[in-house]
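In this view, the complex is presented without one of its protein chains, the others remaining in place.
Right after this comes chain A.
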Amino acid sequence: MIWFDTILQGVLLGGLYALFAAGLSLVFGVMRLVNLAHGDFIVAAAYLILLMVTMTGMSPFLAVLIAAPAMFAFGWALQTFMLNRVIGDDVLPPLLVTFGLSVVLQNVLLESFSADSQRLPSGPISTASLNLGGINLGVMPLLTFGSAVVVIIALNQIFYRTALGRAFRATSDDPSTASLMGIRPAGIFAIATGIAFVIVTIAALYLGMRSSFDPNIGPARLIYAFEAVIIGGLGSFWGTLAGGVIIGVAQTLGSAVNPEWQILAGHVAFLLVLLVRPRGLFPRAVD
């Protein structure tokens, strides 16, 4: 029973990692771009929510609703005015630019908010739990996992049921032929990054409410996110959720054996999956 409980906690933790990863997965799926500052943007969004909460006293959930459209606009602008200029056949320039962004962001956050750990006030919900047949599940982890599932379903709906989603996939296949369909690839990339930043904001909410954060934890979040995307298979959103769950379960199992092994166990699980399925669990048929 204790093992079952551990695994269940791991699955729920995986929801958080899937939220970290979903935006990364979307951007990679549409434009083959790995945003190395993804984790730092999650941390920056957490500070934005913190700022709104401390200045107005509003609930963090309300703050996310207000911050999300602003973050969409920010992501759109970042793509339009910066990333679209470096995206192309060569994969190195966007990597260098986003790596630079990561360094800049961490230092701006350090200057503005100091290195002190912060936490989003979450009220009684952070300790509330549900008792399901002898197993106690925290409301916050359940909420996180539920949000991850909703985000993944929404992304799948957009991708596979709308004209915008067809344009995403067509542009991903072949940007120049997509432009013959009246699609402006640069505009499609900007919308994709905007949506990714909405997900970043949601991820920031749960990052900030479940644990403390400081300006330097971004790169580690990026690694979890990246591992979840790779485990799941590039371009598959459900795969990204599965990848997050695998890392989450590996981490809780690892820490159940020895608390020092938590992080290590996640990385080992990632390497094992890569060893057995180099293209991930659910690779897209076409790459």
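The rule we apply is simple: contacts are C-beta pairs under 8 Å (C-beta built on N, C-alpha and C of every residue); 3 or more make two chains touch, one makes a residue touch a chain; residues count from 1.
By our rule, contacts and distances are computed from a predicted model.
Hidden chain, UniProt protein name from the list "Cytochrome c oxidase subunit 1", "Amino acid/amide ABC transporter ATP-binding protein 2 (HAAT family)", "Imidazole glycerol phosphate synthase subunit HisH" or "Formate dehydrogenase, gamma subunit": "Amino acid/amide ABC transporter ATP-binding protein 2 (HAAT family)". Touching the chain that is not shown, out of A:I183, A:L205, A:I230 or A:V245: A:I183 (per the contact rule at the top).
Contact with the chain not shown here comes from a single listed residue; of A:I49, A:M140 or A:A170, that residue is A:A170.
The chain not shown here touches chain A at positions 163, 166-167, 169-170, 172-174, 176-184, 284-286.
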